[in-house]
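One structure, as structure tokens, below. Some questions next.
The other protein chains are all here in position, but one chain of the complex has been omitted.
Chain nomenclature is as follows: A and B, assigned in order of appearance, with residue numbering initiated at 1 for each chain independently.
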Amino acid sequence: MYSVIHGIVLAVACLVVIVPLGYLIINSIKLPREFLTIPPTILPTEVTFEHYQDLIDDKKTVRYFQNSLTVSVWTTGVTILTGTLAAYGLARMRLSAKILALVTFIFLFIRFYPRVTTVIPFFLVMRQLDLLDTVWAIIIGQLGITIPFVTWLMLVVFQDLPSEIEEAAIVDGASVWQRFSRVVLPIVMPSVSAAAILTAFLSWNEFLIASSVARRKASVLSIAVASFVSDKGIQWGPMAAMSVVMIVPMIVFALFAQKYLIRGITFGAVKG
Amino acid sequence: MKKVMLFLFIIALLPLGSALAQDMPHAGAEIVATYMQSGTYDVGAENIEAAFEEATGIELELVASPWAVLNQNHITDLTTGTGEFDVMSGEFWIASVYDKMLPLDAFVERDSFGGDYIPTIWQPGPSGYFDGKRIGIPYSADAYGIVYRTDIFEEAGLSADWETWDDYIATLDQLAMHLEGSDIAPSVFSWGASEQTPSIFLGMYDGYLVDADGNYAVDEESAIAALEKMASLLAYNPEGAAGLSIDESNSVFLTGNAATMICWVSFMRASAQDPDSSLVVDNWAVAPFPGPGFPFLSAWNLFISEYSENPEAAWEWVKYYINPEQSTQRFVELGVGSPYLSTYEDPELMAAYSHDFPGMVHNLSRAQSVPWVFEAFEIFFRNTSELVIGSISAEEALANTLAGWSEVTVPPALVQSAAAQGQQQDM
Partner (left out) sequence: MLRKPATWHRRHDVPWLIAFVLPAFFIVVAVQFYPLAYSAALAVQEWSLTKSQEPEGFVGLENFVEELGDETFRRSVRNSVLITGGAVILEMILGVCLAYLTMGSSWRMRAVRTTLILPMVIAPVAAGTLWRILLNYRAGLVNHLLSLIGIQGPEWLASPDWAIISVILLDTWQWTPFVLLVAGAAIASIPGDLLEVAAIDGASRWKTFLYIELPLLTPLLLLTLVFRMLESLLSLDSIYSLTFGGPGYSTYTMTFYIYTQGLRNFNFGAAAASSWIFMAFASVSIALVFWFQRKDW
């Protein structure tokens, strides 16, 4: 009985996710005249791949794709590396609670300050560093958001870790780096995977920073998606096609990271 | 046949030859020009980019951005003095940085630029002006209009020659009787795109938009009457019209479910004549936009930044992009409304657009731009939208608007624009 309800609940949840996404895919292969029909067109009378063809034919799409990929890979890589290390450092430094709270607080303050009001000064900083219209400007801007998040997330995880786990390694004379990489990291791998997934998603879709410091060579996919909304209406078909194109790499990444998430869980279970 | 081919070959070579013969004074210069990413203005620019580079030797980079990003980038660039863009696309929304634009009078005079612009569009307001000097050259023109179903009107024995909104509403009443029992609504409008509602208000309102002291204001009695009249139009729309976006409203008309539509004509004209997307091909026409107010005008300008290092090369691009031939071509290929009279007087086009041009030219010749900065515009359209959904009364909408406007300063350029278009209260 329980497993039946369990199954039904999960099926409903999956439907709530899949139906809108399926509709997005259908929209990407619909003819323009079938977008606003009453009732809505669920099965298009004619399937068209023109929206995808247009995207592929446009050289700019390829460049946006490369830029988005560069930004996401760097942002995720640097964030996970520095954020996890920083969290471990903060957790093991035996700082007084007040100082620890203060450092975390500064990080979070920077994380949550409305970016809208720092767009112009950030633009000036990037101009000073001669980084305008480069992917580095976007990456640096995004790191200001992602590193504090990952640091805090991992800080909570490290603090919850029983100290006995490391004691044996300390007694064996392992260095901090060895303790971190060989003992602690495998155990917290599920959380690291989750943080990496979240960071990659955020970076891939981030719009405001990208649009304010990179509008020409370094433009990215999220800006391209927004550009289908103009002052006189929405180009539904191309927008849907672009959204689908944007989703695919992230699904691949999520599957990949999930594998690590699982491995981390099983490893943790063996260890624990 | 051979002769014809040879002739065509020579013709094709002529422009190339003359370009080579000319010395190219700006060869090697690099300029950056911006457009809104819309599949129209930007595509029109991309189409002629290579030809321009070949003809002038100037290296041109085009940057197309979504509307909101475009304005934001311009203002960031100009207030920080970065000078990334030489030629900028904009309208009065960026009037707060008009003082950072290069005066173009000397260029216009030297090259006797201008030609046969629709007179209203060449004037301050639709054309960007600062301190009495021209800074903007308009390259598009679209006016609010009313399109109607010629077949339904004929069947009902009605004509679309209304002069005032009361005439239009009287026609809607007759249509309502005629269409009773059918799925067809007398009228449709994109009420859900709330930034569009001021267009109807401006058509109904007869009065000033800036007071004698240069502040945002309206004649209250006339404004309340116009607001109430505007809201009353909703009753002639199909059910659920309060949420219609521009696309949805167009689709209601194109699928034959409305007898008239208040809209931007340039946004529906191409699809309305395309049998793939329209059920009303050849059964519609543009009617005059009723008074006593004016049709809202959208006219994109090209500006040259005062931080441009190559203003001469930038001006070359302005001239290359904006001229009667290019404007006509953009109209035909991309549906961009032309600011030149010659487009609308072209005999071939006149025949093809006989349902469209007479009404369009009439509306364009009466159309005006508004002196509102975005902030003033937004205060107004959000309050009118609340009125439309029935949350507040016309009096409250106006009171809220005036209270909001009291905090907003009119940029000098827009006071001048209002004065030039007769929108300022008499002293």
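Note that a contact is a pair of C-beta atoms (placed from the backbone, for glycine too) under 8 Å apart; a residue touches a chain by one contact, two chains touch by 3 or more.
The model shown is predicted, which means the values in this text are computed figures rather than measured ones.
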{"item": "Touch criterion as defined above, residue of B:99, B:167, B:206 or B:306 at the omitted chain", "value": "B:99"}
{"item": "Per the touch definition above, residue among A:76, A:151 or A:219 touching the missing chain", "value": "A:151"}
{"item": "Where the unshown chain meets chain A, residue by residue", "value": "6, 9-10, 13-14, 16-21, 23-24, 27, 35-40, 42, 78, 81-83, 85-86, 88-90, 92-94, 97, 101, 104-110, 112-122, 124-125, 140-141, 143-144, 147-149, 151-153, 156-157, 159-160, 167, 170-173, 175-177, 180, 187-188, 190-191, 193-194, 197-198, 201, 204-205, 207-208, 221-222, 225-226, 229, 234, 236, 239-240, 242-243, 246-247, 250-251, 254-255, 258, 261-262, 264-266, 268-269, 272"}
{"item": "Residue numbers in chain B that touch the chain omitted from display", "value": "68, 71-72, 75, 79, 95-97, 99-100, 191-192, 194-195, 238-240, 242-243, 245, 248, 251, 373-375, 378, 382-383, 385-386, 388-389, 391, 400, 403-404, 408-411"}
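The criterion applied here is as follows: only the chains that are shown with their structure count from here on.
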{"item": "Separation of mean Cα positions, chain B and chain A [Å, integer]", "value": "39"}
{"item": "Sites on chain B touched by chain A in the complex", "value": "32, 36-39, 61, 63-67, 69, 72-73, 76, 79-80, 82, 84, 245-248, 250-251, 255, 264, 266-267, 271, 276-278"}
{"item": "Touching residues on chain A, where the partner in the complex is chain B", "value": "31-33, 35-37, 119-120, 123-124, 127, 132-133, 211-212, 215-216, 223, 226-227, 229-236"}
